[in-house]
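Missing here is one protein chain; the remaining ones are kept as they sit in the complex.
Order as written gives the chain letters A and B; numbering starts at 1 within each chain.
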Amino acid sequence: MLNDFLILMKQELVITIIIFILLFIKIGSKDWKNESLLKLINVLLLLNVVFSFIGNQEGVLFNEMFRTNDLISLEKGILSLGTLIISLSSYSWLQNHKHVAEFYMLLLSTLLGMFLMISGGHLIMFYLGLELSTIPLAAIANFDLDKRKSSEAAFKLIISSAFSSGLLLFGISLVYGTTGTLLFSELAQTLTGTPIQIFAFILLFAGFAFKISVVPFHLWTADVYEGAPVAVTSYLSVISKGAVLFVFVSVLYGAFKPLATTWYNMLFILSVLTIIVGNLFAIRQNNLKRFLAFSSIAQVGFILIGVSGSSQTGTASVIYFILVYIFSNLAAFGVISFISAVTGKETIDDYKALYKTNPFLSWVITIALFSLAGVPPTAGFFGKYFLLMAGTGIAGSKGLIIWIIIAALNLVISFYYYLRVVKAIFMDANETPIQKLSVPFLPKLAMIICVAGIVLTGLFSFIYEYIFSLSNGF
Amino acid sequence: MSAIQIIFWFLSALAIVSALMVLISKNPVHSVLWLIMVFFAISGHYILLNAQFLAIVNLIVYAGAIMVLFLFVIMLMNLNNESEPQKNVWMRLAGAVSGGCLLMILVSLVRQAIEINNKVAEMKVGDIGLIGNLGKALFKDYLVPFEISSVLFLSAMVGAIVIGKKN
Partner (left out) sequence: MKEIILQIDASKSLPLGEVGGAVPLPHILFLSTALFFIGMYGLFTRRNMITMLMAVELILNSVNINFVAFNKFLYPGKLDGIFFTIFIITIAAAEAAVAIAIIINLYRSHNSIDVEGAEELKY
């Protein structure tokens, strides 16, 4: 029993240990310099990434409350990697921050929450994981303590997440009332699709939609993304979204399998709305953080197409896309984060003629934007391609052609606004360009990892094949 | 109508009226006091539903801790004389109408589903919600969620202290 516990919950335990190391560092008598503390933390996070990829086993613990398998371990590994990249690229911001240890404690406890949420086999575990992954995040959204925007963003985040968990919980309570169980494995057998169960499912879906900012529930996204510190914004847009999407896929394919027709139709309507609204708003933005917020809304719309595939390809394409999305979005955010921390400039106009002064940063952000847009040699192209393929039903699932056509048209619109930024960087003239900046080692490392990730995940097909071999449809 | 039913109706009416008053009253202090009334009514329901421990927890945690925190903050900010701006009438009307529609849908669905399910409640198991039973289950079946909530509290505490303390 104890051995099982240590092996199966290894990933969670490592994070908990890091959290407690930080706690003891903070309450200990020795005063740490920010630089050395950051170096120590990054080494610990690197160890965490290494540990989460080796020696994973399958198993179930605590009466099915906790379960893990190769796919879940892989998802956790992807999230750990993303956290490491964010930590590296927010070095410049944290260097001068007063509360580094607390920042990482909160950040890692959200990561722990996501792990438990992904592994949870019981709705209580799922709910606790979800809350553990949002409440501390709201606290760190306020970590630019003297900026008003940051506090506002934090408040909006916590209120909208509380409201969405209210919806989610009401749905869960009705599910509990009609089935009498909270275990995912039993729900799949007891749900029958009565009207009240469908209503409960809609509420539950709305709760999920809030967390991944699908369109009628996206109103908090742009404000929060703009106001929060860039490190938190990138974490919100990539890691927490990714974690909720992982759970979303496994919940839809597992527990709510009996309601497949309902959620297929809902996914159709919501994803079309999401893609269109995300694109239309992204075109109008001038602040790069808001721009990335709306473009990430549009990306979620594409992911929902993949989710609708409900086959092995569906799961695999979603996980693969999130991996690619982590690299591409974090590369873009890494550059924005660095420039914003050093110069405070965040608008597209400020980035005009960036290439003249900072060719390295320009290339990184260009490759990232190409990948986000889905330009062929990059991994983003393959990610989108697999998502649409899962949606069309080539791999044996059902598909709506009109859906794919709308998505493809919107893909073209998204080219326009991503390339607008690239054009500003390379072609536009600017009298006061951003001065020449020297990038410190750690952020540079993060950018290089991201670019390498974008290129390599696109080039090597065994990554997708490996994910595909682990995934399961229904 | 038996005594239990009378108590039930009284508590329900009290809960709904107080909940409405939370929203209607302009003064935040009054809102908080009405909200405490809601919690008392709900605790009464818990006792009727044989969840005695929960009733006490609800009072201690909500009425005793959270609401005192709210009151404390309101006093600290000296908000009690301020009347806040309201959103415009159409917005509120739209909210009320759509909320009402959803409410009707849900109520009709519930009635329909109960007819379908026709399950009958077990009677006279009055001690399931007592602290002894809950404690045994908490440290056996619900051990992991319990530990997770401790981590959650640690991080919430750290976050609240960092944000709330003066620089």
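The rule is simple: a contact is a pair of C-beta atoms (placed from the backbone, for glycine too) under 8 Å apart; a residue touches a chain by one contact, two chains touch by 3 or more.
Keep in mind the model is a prediction, meaning the values are calculated, not measured.
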Partner chains on view for the chain not depicted: A, B
Which of these touches the unseen chain: A:Y91, A:Y104 or A:Y127? A:Y127
For chain A, which residues touch the unseen chain? 123-124, 127-128, 131, 135-136, 138-139, 142, 145-149, 151-155, 158-159, 162-163, 166, 169-170, 172-174, 176-177, 180-182, 219, 222-223, 226-227
Missing-partner contacts on chain B, residue numbers: 2-5, 7-8, 12, 15-16, 19-20, 22-23, 28, 31-32, 35, 38-39, 42, 45-51, 54, 57-58, 61-62, 65-66, 69-70, 73-74, 76-77, 79, 84-87, 91-92, 95-96, 99-100, 102-103, 106-107, 110-111, 114-115, 118-126, 128-129, 133-134, 137-138, 141-142, 145, 149, 152-153, 156-157, 159-161, 163-164, 166
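Just so we're on the same page, only the chains that are shown with their structure count from here on.
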From the mean C-alpha coordinate of chain A to that of chain B, what's the distance rounded to whole Å? 32
Touching residues (chain side chain A, partner chain B) in the complex: 16, 19, 23, 61-63, 65-66, 98-99, 102, 105-106, 109-110, 112-113, 116, 124-125, 128-129, 131-132, 135-136, 138-140, 142-143, 145-146, 154, 178, 194-196, 199
Would you pull the chain B residues touching chain A in the complex into a rising list? 105-106, 109-110, 112-113, 116-117, 141-145, 148-149, 151-152, 154-156, 158-160, 162-163, 167
